[in-house]
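Only one protein chain is missing from this complex, and each of the others stays in its spot.
Chain nomenclature is as follows: A, B and C, assigned in order of appearance, with residue numbering initiated at 1 for each chain independently.
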Amino acid sequence: MAVENFANWLRDLANTLHDNAAYLTELDSAIGDADHGSNMDRGFQAVVAVLDETSFDSVDELLKKAGMTLVSKVGGASGPLYGTFFLRFGTALAGAEVTAETVGEALKAGVGGILARGKAELGDKTMYDAWAPALTAYDEAVAGGSDLRGALVAAAEAAAKGRDETVPLVARKGRASYLGERSAGHQDPGATSTTLLLESAARTLG
Amino acid sequence: MAVENFANWLRDLANTLHDNAAYLTELDSAIGDADHGSNMDRGFQAVVAVLDETSFDSVDELLKKAGMTLVSKVGGASGPLYGTFFLRFGTALAGAEVTAETVGEALKAGVGGILARGKAELGDKTMYDAWAPALTAYDEAVAGGSDLRGALVAAAEAAAKGRDETVPLVARKGRASYLGERSAGHQDPGATSTTLLLESAARTLG
Amino acid sequence: MGGMKKLINDPADVVSEALRGLALAHPDHVRVDHENRIVYRKDAPRSGKVGLISGGGSGHEPMHGGFVGPGMLDAACAGEVFTSPVPDQMMAATKEVDAGAGVLHIVKNYTGDVMNFEMAAELAAAEAGTEVLSVVTDDDVAVQDSLYTAGRRGVGVTVLLEKIVGAAAEQGRSLQEVADLAKKVNGNGRSMGMALTSCTVPAAGKPTFELAENEMEVGIGIHGEPGRQRLPLAPAKDVAALLVDPVLQDLPYSQGDSVIAFVNGMGGTPLIELYLMYNEVRQLLDAAGITVARSLVGNYITSLEMAGCSVTLLKVDDDLVRLWDAPVNTPGLRWGA
Partner (left out) sequence: MGGMKKLINDPADVVSEALRGLALAHPDHVRVDHENRIVYRKDAPRSGKVGLISGGGSGHEPMHGGFVGPGMLDAACAGEVFTSPVPDQMMAATKEVDAGAGVLHIVKNYTGDVMNFEMAAELAAAEAGTEVLSVVTDDDVAVQDSLYTAGRRGVGVTVLLEKIVGAAAEQGRSLQEVADLAKKVNGNGRSMGMALTSCTVPAAGKPTFELAENEMEVGIGIHGEPGRQRLPLAPAKDVAALLVDPVLQDLPYSQGDSVIAFVNGMGGTPLIELYLMYNEVRQLLDAAGITVARSLVGNYITSLEMAGCSVTLLKVDDDLVRLWDAPVNTPGLRWGA
């Protein structure tokens, strides 16, 4: 798979996040500080600007640059989290062929970065609640013989389910945790953007 | 006429102003600073407190004390204006018998005080636009043989007419003047309280 | 309380309770005569110094009580919200701060304020023989000036005047000199204000005027009174021009003039917006060739919780700048001390 495919993914994701910016901010208004949509939009517009300016020789360089751009442009919680995700995702793919297996390992590395930074556990009502079932579904699909696209589709579906299951949870991490019991009944913005990320990957990669 | 009658007038006026405080403030909101009602109410409640505490030997002492109380308790434009009115009204009645004629002279002295302080002219959209026709009507009534009550009734009616005629005027004095042309179409709060004062007098004096 | 969102108890107690808070928060600066609602400089009277008194309706905080202290006012008389104080207050304050050098009354040009201060000055002169001079500020260009009207309102320039004249009094200048200086400052200053929202007088319980979500009032004063013009909401850049242009045209200021530029919040506007406005104002002044010698940005002469701002320009010479820079030590303005 070519660098081009990954670039297309990031462009598609940027468009998706731009179209969903108001929605993500709306979700963040209910249990946060009303900026998740503009944070993601700002970050991925910057990524697109980098793609327009630079050509990359390898997938890992492309993804690491995307990660660094997110770290430098987003701020808030989502900047370091998604930034670290892409940094480690890219690093794990360095020198490797892009296959369902290597991408699976790289996704795990990326999510490991999110955990290292954010120390979230399952059920804390964060983006990890979308990532965790996504990783499992991805592995199961690959074990069952899926190709990259099939595995990504499975991951995206599992993420969407995990996202929906954040609704009843009481948040224990991030800003929503300040609301205590009042955080229940709302969908986590970060789990929502994670689902958009995986849906976009399923559309454009593989 | 006894001191008692004038005290009754002031008590009746205090009640009337209390009942109309929100209305006067409403009028003052449109072209002023939303305090005429509370100013008049505060001042006349203080006058009533004085009446409750002190007994007066003469009408002029009673009225002068009312004037001083208004000066000390009201502030704003209406404090010095109504305060000076009562001070001069009382002073003019000192040593005099209370008749339609002496009260007429005293009213003129009181309104002279308003003019001396406020320098308003007819048509400036102030309380003077109620006072001026009231004085004329009073004198005409007395010339036509009216007693005190009759003269006060005539004055109150003329004041009400003058008050209504403030509506189309563009203010040239007081806060309403800051609005320029936008002050037209609103009734002057001070002309309204002046009318209440004279209506109360017509009810209680003579 | 229906419709009124304020941190208050009984609306009738707002002024006296806020004065108690001021006294408790600034024991080093002021002492408060709660009976008469007068905020005194802690060490007033200052022997040999001209006494400076101001006052007016409450609801403009920190003005005037927050401007009492070394280098500024000796006393401030607090009226009810938006209602000028009564002569008794100014009389008591005048007697208290008179240290033999006379007393200057700083009065904003509103019919009520002017009349109540006038009565106080007459009475103080008659009763105690205190020499009282007055300056009336009337810097608001939103109001057409005329001999036949109440004239212009006193707004933002009052703050700058109290600071500058306060420094001059501290230097030991005479009553006449201080009064002349005050008149000069007033003559050199012009202001214009606008509101995004109305304010609510506590005793009235509802907003003085209603503005739609996409409207603003231009040419407002500081008493929640409606302005001269209702316009559609506009970007900060255009708002700045609506305020700066009439000010520049009025004095007129000319190219090369030096000013103190004052961007004031009406009470409900946060600093982030005021700094943004100041940036716009500076561009306009640069374009007009006006030099900014000093600036002041913040909520200093307010209208309760009104959102909006005003711009004041004061043309200055070296003497005025030196007096502006002199130490001041009050709850609301402090430097060099």
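Just so we're on the same page, a contact is a pair of C-beta atoms (placed from the backbone, for glycine too) under 8 Å apart; a residue touches a chain by one contact, two chains touch by 3 or more.
Owing to the predicted nature of the structure, the values given are computational and were not obtained by experimental measurement.
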- Query: Where does the absent chain touch, in terms of which shown chains it meets?
  - Reply: A, C
- Sole residue of C:46, C:183, C:282 or C:322 that reaches the chain not shown, by the stated touch rule: C:282
- Which listed residue, A:18, A:108, A:161 or A:175, touches the chain dropped from view? A:175
- Item | Chain not shown: contacting residue from A:79, A:110, A:133 or A:162 | A:79
- Item | Residue numbers in chain C that touch the chain omitted from display | 1-3, 5-10, 14, 17-22, 24-25, 58-59, 61-62, 66, 196-197, 213-214, 216, 233, 235-237, 239, 267-280, 282, 292, 295, 297, 299, 302, 304-305, 307-309, 334-337
- In the full complex, which bits of chain A touch the chain not displayed? Write them out. 25, 29-35, 37-39, 42, 71-81, 117-118, 121, 172-175, 177-180, 182
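As a working rule, only the chains that are shown with their structure count from here on.
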- Query: Mapping chain-to-chain touches, which pattern fits: line, ring, star, complete or other?
  - Reply: other
- chain B and chain C: spacing of chain centres that average the CA atoms, whole Å: 31
- Query: Between chain A and chain B, what's the gap in Å when you average each chain's C-alpha atoms?
  - Reply: 75
- Note on the structure: Cα centroid separation, chain A vs chain C, in Å, comes to 54
